[in-house]
Each structure stands twice: as structure tokens, then as C-alpha cells.
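Input: one structure, supplied below.
Missing here: one protein chain of the complex. Every other protein chain is in place.
Up next, chain A:
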């Protein structure tokens, strides 16, 4: 008997290969947003530094979030079509089924993040990060991708219909706009400003920004890591327990 996780992962990778549109969407949308904000509107924002340098960290996060919509749909389709029940009756462990989706999601995310970084350089992105700081950036992006993928898998399982599954990730796509991704939080109106300052994405973006500028601040990196690990743990246990409970 082959390892269940590997069989499942191979299935999810085949899905990506057979349905390149989902990857294309995940890559295209963040790049469109990037061109819109940096190339078209960038000169209108005064943030104290070159706008592409300011915006890129937030756009990395956006690149991760845009890829998640297709993940919740794929998980939900497995559930509603009875494919998950089929696997359950075959005694395939929950982790094997769900990890396949998560790893495929992380790979899609990494492609999108790579593309966004590439376009950022074309637009004049000039980071000051050292090699270890780049590694830390990659580590945080990976952790972010893992954590949000697990949450998305859970949301895909909880959603009753594919239509809801398509909508559940919208907040994840909207959250970066209500963070310091596009403009600094202190330039926002009252209410939104406080929300933006304290929501998890802002600390993650600030951590990435500090690392890419070569001046990481522990005050940003530590809360960012705490948020990410917290989201990962909640997502993982939520997804696993939902998988086990549902029939």
C-alpha cells in the first residue's frame, strides 16, 4: 500500500496541472492589483519612501490570499460530491486528504508570490534585506500560506454549498485592504484606523516590511509569528475536527 498522503498530494497536483486557470487567476489578480496601485496610483500616495518599496510586502500577502478562493472551492466540491465520504469509508486518514489540499495551495501561493516579487523588481523594487533576512521573509510567507490554507480548508468543509465556499474567502481577500498594505494605518479614518492597527495582517505586513528594508523590528516580528502560529493551530484543528465529525 502506498502512503495515503502521497497519493492524495499527487491527486491535488494533477488538479493544478489540469486546471491551470486556477493558478493563472491566483497569479494574475495580485499582479493586476499591484500594477493598479504601484504603476497607476503610486505617485498619489506619499508614504515617505518609494511606493513600490512600501507596497510590495502587503502585495505579497495579497498574493497569498487571492490563491485561497480555489482551495475552499476544491475542498467543498470534494465534500458535496461525496468524494471525502468515499475516502473516509476507505479509511484514508483525515490528514492525508486535507494535507493534499494544503500543500497544493501552498505551491500555488508560492508561484503567485514569486510572480509578484518579479513584477515588483521590474517596477523598481529595491529591498535592502540581507540573505538571512530574505530567508526570514520566505519563512514568514510560507507560514502565512500554511496558516491561511488550513483556515481555508476548514471554511471549505464548513460551507454548505459551492456558492458559499466561493464567498467564505472574500474576507481574507479584503482584510489586506483594511491593513497597512496599501497605505499606513494612521492615514485611515477613525474606527478603520484602530481596526487596521490591531488586525493580524498589519503586524505580518510590518514584519515583512522591516525585514525587506533590512531593519526588522522585534516589536513587529514577534506578534506576527504569534498571530501566524495561532491561525495555523486554529485552522488545523478546526479543519481536522470538522472532517472527522461530518458525514
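Quick note on the criterion: a contact is a pair of C-beta atoms (placed from the backbone, for glycine too) under 8 Å apart; a residue touches a chain by one contact, two chains touch by 3 or more; residues count from 1.
The rule we apply is simple: contacts and distances are computed from a predicted model.
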item: Undepicted complex member, UniProt protein name, chosen from "Cytochrome c oxidase subunit 2", "ATP-binding cassette domain-containing protein", "Transcriptional regulator" or "Oxidoreductase"; value: "ATP-binding cassette domain-containing protein"
item: Residue touching the undisplayed chain, where the options are A:37, A:51, A:66 or A:87; value: A:87
item: For chain A, residues in touch with the removed chain; value: 1-2, 4, 7, 11, 14-15, 18-19, 80-83, 85-92, 247
